[in-house]
Each structure stands twice: as structure tokens, then as C-alpha cells.
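Handing you a structure now.
Every protein chain but one is kept in place in this view of the complex.
On to subunit A.
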Amino acid sequence: MLGFAFRRLLQAGIVMVTVALIAFSLFRFVGDPVNQMVGMETSVEQRAALRQELGLNDPVLVQFARFVANAARFDFGTSYQFRQPVADLFARRIPATLELSFASAVLALALGIPMGVYAGLKRDSPLSRLFLSLSLVGISLPTFFIGILLIFLFSVTLQWLPSFGRGEIVQVGSWWTTGFLTASGLKALVLPSITLGLYQMTLIMRLIRAEMLEVIRTDYIKFARARGLPDRLVHFRHALKNTLVPVVTITGLQLGSIIAFATITETVFQWPGMGLMFLQAVRNVDIPIMAAYLMLTAFLFVTINFVVDILYYLIDPRLRVDQA
């Protein structure tokens, strides 16, 4: 067991270093950060001095080594545009992203599961067909387009919901801010979480529907029916429960991507989270933020994969064979 975990850990480490290398070398071609930091009239000498101070004149390998060593200590340096430690900036933006991700995950589950169950049980009803065609829209339309569409319908035309921002936020504890406690904060959550959650909802719905169709055909459901159990019990106690295993796995993995790829939704809704900060950083060639974001995302996925691997190992005895 320990050996297995250790090997997986080593692999995770290799992945992280690879990502760091990619991040580092990619960002070297994004543009000259110096031009983004200074005004038009800054003299050539000042610019040169700045390059020197930022260490942009050092050999690439030296710059990379410095980057990795610092990243390991969760020190991603100072943002070029905000001139604050990147770690602090991320800490301040994390609550917004996590709340948005949480809300959209809840939304995706709360709507996706019932819709999937219904579509699985009544596969030929008009409503099921509607769900299916709707889900096709959800999968095929790009996120930013859905966001803009929702803004124009619910903000501009109906004027029900805000088109940008988090609304009023409340400070909870020393560094967490939440929009869950105010009316405007909750209202501000609606459109972005629909936008972000739509794809996941579709995915969950289709998954449940397929699993449901499968399970309904199995013998134990037939026997349950034969025993005269009420439909509700058969559908939810017996059928749904058995469809949930793959759903849970997928949802867990998808949560990672919700958090990591909230970028587009955050940009469309000017949601002040990590994704928005990342895109602002791209515009301004703020390399420390971009690098940190990429590393953080990689870390998130590596961690999730690691946990999943370990869980599978614990669950499935067949995996242990190759180790012996």
C-alpha cells in the first residue's frame, strides 16, 4: 500500500514539474511584461533597469530553478500589475470561485438528477424529449454565449437579475467573504451558476438517464415490481441508488473542472474570482499570476487523481495484485 502510494506520489510530482516547465516556458512567449507595467514615456534606460530587477535577463534555467523552488514554498512572487504577493491575491479571490462552483454544482445535481430519472423512466414522453433536446443545446453552445444570452434575457430585457459582480458580500472570519448571506449576493449568483452548471447538469442528466435505462431492465427491478412494491420505492430506492455510483465518480471529477474552468463564466459576469484574475493577468502579461494559476489547476487535478487512485486501490482488490 505504501509503495503504491509512494509511486503515485512520485508520478504526481513528475506531472507537477512538467506543468511547471510548460507554464514557465509558455509564458516566456506571451509578451514583454515591462511594457505592460510602465507608461509610454518611460525611458529606455528605466525599462532596461526594470528587466534587470525582475530577473528577466538571467539564463532561462536559472529563472526556471528559481520559479520551481519558490513555487514549492507556495511563493509565486509578486503580481506585476497589483504589486501584491500572488498567494495573497489568490487567497482573496478563492471564496468567490468556490462559492460559484459550489452553487453551480448544487444546481447541476438538483436539476440534473430529477431530469435524468424522469427521462430514464419515461423515455418516450414529450417532456423527456424536450429535456434531451435542451441538453443538446447545453452541450453544444459555448459557455460565454449562454452567459451573454442569459444576461440579455434576465438583466437587460426583464431586469430581474444583475449582469455582473457578486452583489453585497459579507466578511466571514478573517479571510472568507460570502455572497450567500445577502439578497443581492444570492441574486448575483443565479445567472453565473446556471451558466457554469449547465454543462455539468446536462452531463449528469444524460448519465443518469442512460444508467436508469440500464437498471430498469435488470432482474431485481423486475422482481421488485413483481413483489408489488410501489413505483416510487422501486424507482428511487432500488433503481436510482444503483445508478448513483458512476454519477458520484463523475461529479467528483467534474467538480475539479468546474473550479478550474470557471474562467469564462467569471469573465462574462465580471465575477471577481480566480478565473477572472487569470484572464486579467493574461491581458496584462502578469506572468506570476498566470504561472500560479496553471500550477494551482494542475495541483487540483493531480490531487483529485491521486485521491481517486488511492480510493480505487482500497476498493478494488484486483489492483493490489501487480504490486505483489
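Here is the rule we go by: a residue touches a chain if its C-beta (ideal position, glycine included) is under 8 Å from a C-beta of that chain, and two chains touch if they have at least 3 such contacts; residues count from 1.
The rule we apply is simple: contacts and distances are computed from a predicted model.
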Absent chain [UniProt protein name; select from "ABC transporter substrate-binding protein", "Copper resistance protein CopB", "Aminotransferase" or "2-oxoisovalerate dehydrogenase E1 component beta subunit"]: "ABC transporter substrate-binding protein"
Contact residue for the chain not shown (choose from A:A20, A:V34 or A:I194): A:V34
Absent-chain contact - pick from A:A87, A:L109, A:L132 or A:I148: A:I148
Those residues of subunit A which, in the complete complex, touch the missing chain: 30-44, 47-51, 53-54, 77-78, 80-85, 92, 148, 151-152, 155-156, 159, 162-165, 267-270, 272, 276-277, 279-280, 283-285
